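The complex appears here minus one protein chain, its other protein chains still in place.
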Amino acid sequence: MAIMIFVTGGTFDKEYDEVKEQLIFVETHVPQMLKLGRCKVDVNIRTIMLIDSLNMTDEDRQIILDNCKKAKEDMIIITHGTSTMEVTARFLGKSIKDKTIVLTGAMSPYAFGSSDGLFNLGCALAFAQILPHGVYVAMNGRYFTWDNVRKNEKLGIFEEIK
Amino acid sequence: MAIMIFVTGGTFDKEYDEVKEQLIFVETHVPQMLKLGRCKVDVNIRTIMLIDSLNMTDEDRQIILDNCKKAKEDMIIITHGTSTMEVTARFLGKSIKDKTIVLTGAMSPYAFGSSDGLFNLGCALAFAQILPHGVYVAMNGRYFTWDNVRKNEKLGIFEEIK
Amino acid sequence: MAIMIFVTGGTFDKEYDEVKEQLIFVETHVPQMLKLGRCKVDVNIRTIMLIDSLNMTDEDRQIILDNCKKAKEDMIIITHGTSTMEVTARFLGKSIKDKTIVLTGAMSPYAFGSSDGLFNLGCALAFAQILPHGVYVAMNGRYFTWDNVRKNEKLGIFEEIK
Partner (left out) sequence: MAIMIFVTGGTFDKEYDEVKEQLIFVETHVPQMLKLGRCKVDVNIRTIMLIDSLNMTDEDRQIILDNCKKAKEDMIIITHGTSTMEVTARFLGKSIKDKTIVLTGAMSPYAFGSSDGLFNLGCALAFAQILPHGVYVAMNGRYFTWDNVRKNEKLGIFEEIK
C-alpha cells in the first residue's frame, strides 16, 4: 500500500536564490531525498503548495484537509513549515480520523549542508507505516499526537504541551 | 525511556584515509548524525566494535547478543554492515524476544556526500520506538522481521525472502 | 611571506539562522575553508567587518583601505559581497599601488551545499601570490583589474567594462 507525501513548503524546501540574494521556493527536494535514502517503499508525491507556514491561512489548511480526505492512500506524510505545523496538525486532527497522517519539516533547508530534513523524512516515513490512524507531528526524532504538541520557539524544538 | 544504539561498523561509519588512500574506521558518526537531526529522544551510544560485516564472526555476534541482553534499555538500534546484516538479525532473533531491536546500516558511507545513512538512522529510530518486541532490519525506508529478510546483492537493496 | 586575508562579509560568509529563519553572519568560514583545502601557505586572517556589501558605506571602505595600508603583508585578499565589490575595488585601486590586493566573494554562501566560495578562495590565493602590485577582482575563475570590472546583475557574473 503506497504512502502519499503532500508537499506544502516550509524551511524544508527553501533554496538560496543568488540573483535576488534571498531564500525562495523552486520545487520540492523530496524525490531526490527519497532517492538518496534508497527508499524502496511505494511513495506518491504531490506538491499542494510551496509557502512559508507563517503565511498559511485557513483556506490553505482546508485545501490540505481536502487533499487528505480525497487521497486513496491511508498513510500520508505532509511536509510543512515548522512555524505553524501544530496549527495545521490540530486543524486536521479534529476532522480526519480514518488515516495515519504525519506532519514533518526541517529547522534548516535541505538544500543547505547541515539540515535535519533527511533525518526527519526518514522518521516520518517509518512512523507513517506503523502508527495507528490519527494525526501526528514527527520532529526531533520522535512523534507527538496532534492535540499534544507545540513548537518551543526559543529552543527551536518541538515538545508536548502536557 | 532511553534508546540504546550499539555501533558495530559497516559502510555506515567508514571514512577515507588520505595517507593510506583507503577506507578505514576511526570512530562512529552517530553522535553528529543525531545532532544534525536535532534528535531530542533520549539516546545512549556504545561502540561495541568497528568492523566490516564481511569479517564478522560468530564470536562477534555473541558479543553483540550479550550486549543486547545486558542492556537496561528495551529499545535497541544496531548499526551494522549490510553484507551480513541478515545473518546477525537471525542470530539475534532466535535468542532474544523481550526487546525491540532494529538493525540498520548504509550502502554509502555517511562521511561521503550521497549517503543513505542519515535517512536510515531516522527510520530506525522511529521503528525502534513503535515496533513490538522482536528483531528487525530497517533499510530502504521500510522494516523487515529477522526471519524474512535478505540483501539482494545485485540490486543493492533489502527484500523479503517470501 | 605571509598573505593577509581581510574578511568583510558578503554572501560568502552568510549562514542560515533557524530560529530567526533568515540569513545572518556569525563568523567567517575562511579558516575552515583553508583547512579543507589543506592550504600550507602562510596566511593571516582578520575579520574587519561582517556586512552585506549593499550596506557598505564609504566610511567602511576607508576602514578597509586603512587596514590594507597598515598591513605588513604586501599580498592581501579581501572577501567581500559581490554587490559592490567593484566599488570597493575602484576605491582601493585609486589609493594603493604598492601591494597586490585581490577581492573575491561568492554568489552562494559557503555554508550551503553548492557554493563557489571554496573555488574562488583558491583562485584568489593563487592570484595574490603571482600578480604584480595592483588591485584586482577574482571571480568566475579569472581576474580583473580594478578599473575594468563590473558585476552583470542579470547573469550573476563578473565581466570587463571594456
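Letters A, B and C mark the chains as written, and numbering starts fresh at 1 in each.
In this section, a residue touches a chain if its C-beta (ideal position, glycine included) is under 8 Å from a C-beta of that chain, and two chains touch if they have at least 3 such contacts.
In this text, all values refer to a predicted model and were calculated from it rather than measured experimentally.
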(request) For the chain that is not shown, enumerate the shown chains it touches in the whole assembly. (result) B, C
(request) Specify the residue from the set C:Arg46, C:Lys94 or C:Arg142 that touches the hidden chain. (result) C:Arg142
(message) Tell me which stretches of subunit C touch the chain missing from the display.
(response) 33-34, 36-41, 43, 107, 114-116, 118-127, 129-131, 138-143, 156-158
(request) Tell me where the left-out chain touches subunit B, residue by residue. (result) 11, 16, 18-19, 21-23, 83, 107-109, 111-114, 153-154, 156
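To be clear about the criterion, only the chains that are shown with their structure count from here on.
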(message) So with touch defined the way it is at the top, what topology do the chains form here? Options are line, ring, star, complete, other.
(response) line
(request) Averaging only over C-alpha atoms, locate the centres of subunit B and subunit C and give their separation in whole Å. (result) 45
(message) I'd like the Å distance between the centres of subunit A and subunit B, where a centre is the mean of that chain's Cα atoms.
(response) 26
(request) State, to the nearest whole Å, the distance from the C-alpha centre of subunit A to the C-alpha centre of subunit C. (result) 39
(request) Please list all residues of subunit C that touch 2 or more other chains. (result) none
